[in-house]
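Removed from the display is one protein chain of the complex; every other protein chain stays in position.
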Amino acid sequence: MDHDRFLQLATECPWPRAAEAPARLSPFTMAVRSVCAPVLDLPPHADLASYVERRAELGTAEAVRRLLRAGGIERLLIETGMEPPGIATPAEMSEVSGLPTSTVVRLETLMEAVAPGSSPARLVDDFEEVLDERLTSAVGVKTVAAYRCGLELPAAPPADTDVRKAAERWLRETRRTGRHRLTDRLLIGRAVWAAVDRGLVMQVHVGFGDPDVDLHRADPSFLMPFLHATRTTGARIALLHCFPYLSQAATLAHVFPHVWLDASCVSHFAGPSAPGLVRDALTVAPFDRVLFASDAYGLAEQYLVSAITWRRGLGVLLDEWLCDGWLAADDAHRVAGLIGADNARSLYGLTAA
Amino acid sequence: MDHDRFLQLATECPWPRAAEAPARLSPFTMAVRSVCAPVLDLPPHADLASYVERRAELGTAEAVRRLLRAGGIERLLIETGMEPPGIATPAEMSEVSGLPTSTVVRLETLMEAVAPGSSPARLVDDFEEVLDERLTSAVGVKTVAAYRCGLELPAAPPADTDVRKAAERWLRETRRTGRHRLTDRLLIGRAVWAAVDRGLVMQVHVGFGDPDVDLHRADPSFLMPFLHATRTTGARIALLHCFPYLSQAATLAHVFPHVWLDASCVSHFAGPSAPGLVRDALTVAPFDRVLFASDAYGLAEQYLVSAITWRRGLGVLLDEWLCDGWLAADDAHRVAGLIGADNARSLYGLTAA
Partner (left out) sequence: MDHDRFLQLATECPWPRAAEAPARLSPFTMAVRSVCAPVLDLPPHADLASYVERRAELGTAEAVRRLLRAGGIERLLIETGMEPPGIATPAEMSEVSGLPTSTVVRLETLMEAVAPGSSPARLVDDFEEVLDERLTSAVGVKTVAAYRCGLELPAAPPADTDVRKAAERWLRETRRTGRHRLTDRLLIGRAVWAAVDRGLVMQVHVGFGDPDVDLHRADPSFLMPFLHATRTTGARIALLHCFPYLSQAATLAHVFPHVWLDASCVSHFAGPSAPGLVRDALTVAPFDRVLFASDAYGLAEQYLVSAITWRRGLGVLLDEWLCDGWLAADDAHRVAGLIGADNARSLYGLTAA
């Protein structure tokens, strides 16, 4: 892990920025220097070059171990849809962190994986067979429809004949181009409804992400017809990240009984501003529907920064509410426990470690 | 009023949630335990079961009387479009509270009420006849277009022939199905323009509501062509609730001379976070265009929580501005008076009680 690679993983901007020094000054790198540097034995606010040097000196395994332990995280739920070289597998993460690990299956990646060996007639069956196999060891699924076709997910399972035609088009196209990126709304809808029919927990990427996301169509308001259609199916929907649509997501978590909300992702990229976003997530959502998550990817620093920003944000907010007489101390503890751990345990069917 | 019925009225989620205790911990129930419990002689933060029990012991009339008086509300404007069994009428509210009451007419409900006895040719005349009759004792009208067809209201009165055809379609459909829910954009547009032509105050539901609302199309930005078209008609438009579009609504109240804004509804459902929303409502709107309202429905607690959150939110904000030298003390009193009472009096043509 050299300086350039570190900077590359420290942003959702996938392209090299101008090389000047200021580019390295972001809310996340500021937070890394504040909260991660001391964990690697450096003074707070050590400059980034010293930080990356010290990280290399300790070795990745030791640095990751320290950063993960300092966050007080109890269990890792790892979504396995993006595993380029150099990214640790769930087994490796478990080993280095000493923490129990569960997996989440990315629906689009799974369909893309079965496509090359499948046919239009068999695509859905092949997908469902592999899905069921993967579900034996996973706690839920995730859709990145926000990146592929927008959040207007179909409010009913797509008809078989339409799915078959869409599969024909897509497989013909993939064979012609050699590219398997799934963007077809019908096929993604079919995969999503396979998850709904199984009564799974389904994570939905909402809002902020890398520049591939269509920010306008990543507004969770577009999910309303789908949420009406899935309300009584047993499926539970977790809206992930949600910036800049935290208020919209909180509204959905208020009005639908099967919707949860985490404000991960910006919890590290917003650094010092992240506590304000935790506040936004809690405006109108019931306290049993909001949960801590980190959306860490690539840098173990993201786990620690997310954990710290949630803890501080929630802590400051509850203290303020206590001071203002909005709640009693035992309620404050209860809310902290729900958001920090119990809601995630309940949603994903996990027991306390 | 038992525990389950109380919880049902304490949320915009119309379906029973999972029965676990945490579901009862929401910003609103937290606020009820904080500010309403002492009004019913309980210690602050009494648990919800004790609260509901004490409420029953006092009797609904006494509880409602206490809660309404504690809020310092001077007059009730009651919109009469939703009157299921068990909901007090304006006359009953007046009697139990000892407060003067005015009514607001919901346009869609009125057209639905005249439909069964009308015909395509007479629908508009019948509607206008009943509207005029109701207006003799009402201070304004309200549209729930956000729930029915979205906020792209027509920028001109729909043509008579188009309205006639829409009436034919709708009445045929209502006779076939026995359901009278009005969702046709032309007919709603015709009703809205009847109000505009009369130079009335028209409340427009914006944003957050029960899950029937189409959150995306409840963005008040969609109203701009309608607002241009109605600017010089004498009609005045009050945007209601507005979460999560408070900034958009404040923008419209800034740029149009006939637009007002209240941030009710979330003023109780957001509980301890509501003061932050009062702050958002005041960002760019002139101080003579923002007004306190409660959107209370079903639970008298909503009046008190809304009154308290507005008072605290506005009080903290004005104190902060005073400390920072943004305004003088007499301006702070003036702004508080405008938002707390004078703007509503001026908009609805009321005199001080």
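The chains carry the letters A and B, assigned in the order they are written, with residues numbered from 1 in each.
Please note the rule applied: a residue touches a chain if its C-beta (ideal position, glycine included) is under 8 Å from a C-beta of that chain, and two chains touch if they have at least 3 such contacts.
No experiment lies behind these values; they were computed from the predicted model shown.
Checked against the full complex, the candidates A:Pro120, A:Pro244 or A:Gly298 give a single residue touching the omitted chain, namely A:Pro244.
Of the candidate positions B:Phe222, B:Phe269 or B:Tyr303, contact with the hidden chain is made by B:Phe222. Shown as candidates are A:Gly81, A:Pro157, A:Pro272 or A:Gly298; the residue that touches the absent chain is A:Pro272. When the missing chain is restored to the complex, the residue among A:Glu168, A:Asp214 or A:Asp342 that touches it is A:Asp214. Against the chain not shown here, chain B presents residues 219, 221-222, 224, 227-228, 231, 247-248, 250-252, 254-257, 279, 282-284, 286-288, 321, 324-328, 331, 334-335, 338, 342-343, 346. Listed for chain A, the residues touching the missing chain in the whole complex are 11-13, 15-18, 20, 22-23, 25-27, 30-31, 33-34, 44-45, 207-208, 210-211, 214-216, 243-244, 266, 269-273, 276-277, 312.
Throughout what follows, only the chains that are shown with their structure count from here on.
Averaged C-alpha coordinates give centres for chain A and chain B that are 36 Å from one another.
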